[in-house]
Each structure stands twice: as C-alpha cells, then as structure tokens.
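With one protein chain removed, the remaining protein chains of the complex are shown where they sit.
On to chain A.
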C-alpha cells in the first residue's frame, strides 16, 4: 500500500514539476505570432485602389479575416488569391469579375501641357505619387505610382492616362519551360535519337 501511495505521490510531484516548467517555458519563450490580418495584408498588393470595395488593402485584409471572399482583389489577381488560399487554408477560387479584371501593371501619366493645376488628382492619390501645386503643372512619380486608377476620374480636363509598363531588358524574366510536351510521346531514347539526327 505504501509503495502505491509513494508511487502516486512521486508521479504527482513529477507532473507538477513538469507542468511548472512547461508553464514557465510557455511564458518565457512566448512567440508573438503575426496577427492574421497582418499576414493577409502582407499578401495583398497594396495598390490601395479600392476595387475590392474597401478603402484600401488593410480594410480588405480585415474583411477577409472576418470571412469575406478572397477573390475580390483584381490588382493582386490569381497569384494573390492563391497565396491567400494557402495562408487561410481554403480553396483558391477564380477572381470575382464583379470587382474588375486582372490587367497588366500600369502607371498614371499626366499629359502635362493639358494640366490646369486643379490639384484634384493629388487629393485622390492614395500613395502621394503625384507632385504639383495649385495652378502649377502636375506630374506622376512613376516609381511610386501603384497604378490604382483613382486619379483618372477626378481630373476635370481628362489629361491623365494609364499607361502599361512595358517589359524592359532589366525587368524581363525568363519564361517557364513548356514542360513535358505532347510532342515527347516517344519515350524511348533511341526513337528520340533517330528523330534528332534525321
């Protein structure tokens, strides 16, 4: 009987000790995880265009965290949807066409001699990418422009164009190979050899 009690006592003691150690470790080595909204926000393109129906990317990130569909961001496109799906462990769905379609990257360009200096576009730009002053010519800082389109509508003389950013030698990237193509049906190496030398 005594041994049984002793055993139980020791086990209880041990569990208490380990519990204390684990509890301490939990507090001491606590890792502050990224709140989910931050993680979602980090995946969104930060174009701040509002096409998702929210005033900026972060509000949409919050909405996603609260259960909104992940396919409302046209600038992010399918890549963003895929990333969000991976993060949230949900199914990747195609982009919701109601919010717009995925388009090539664009920047705003002001036709400067037509600009009347009304400053309306400055007020519209969510990232302060437009430079100018009242009654002065305005211009877009192309490097800062996210291509959100928001400055186009307010311009009273319609002098802002959205121009596609072409690929230059510096921004060009290699294509993905086609992969195992249908043409490579002849799996046997000798067949292939014959075809090549032919």
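Brief remarks on what is shown
FYI, contacts are C-beta pairs under 8 Å (C-beta built on N, C-alpha and C of every residue); 3 or more make two chains touch, one makes a residue touch a chain; residues count from 1.
To be clear about the criterion, contacts and distances are computed from a predicted model.
As stated in its UniProt record, the chain not included in the shown complex is "Ion-translocating oxidoreductase complex subunit C", which appears among "Ion-translocating oxidoreductase complex subunit C", "Branched-chain amino acid transport system permease protein", "ABC transporter ATP-binding protein" or "Putative peroxidase". Which of A:63, A:110 or A:129 touches the hidden chain is settled by the complete complex: it is A:129. Of the residues in chain A, those that touch the hidden partner chain are 41, 44-48, 56-57, 114, 116, 126-129, 144, 146, 155-159, 167-170, 172-181, 183-184, 187, 189, 192, 196-197.
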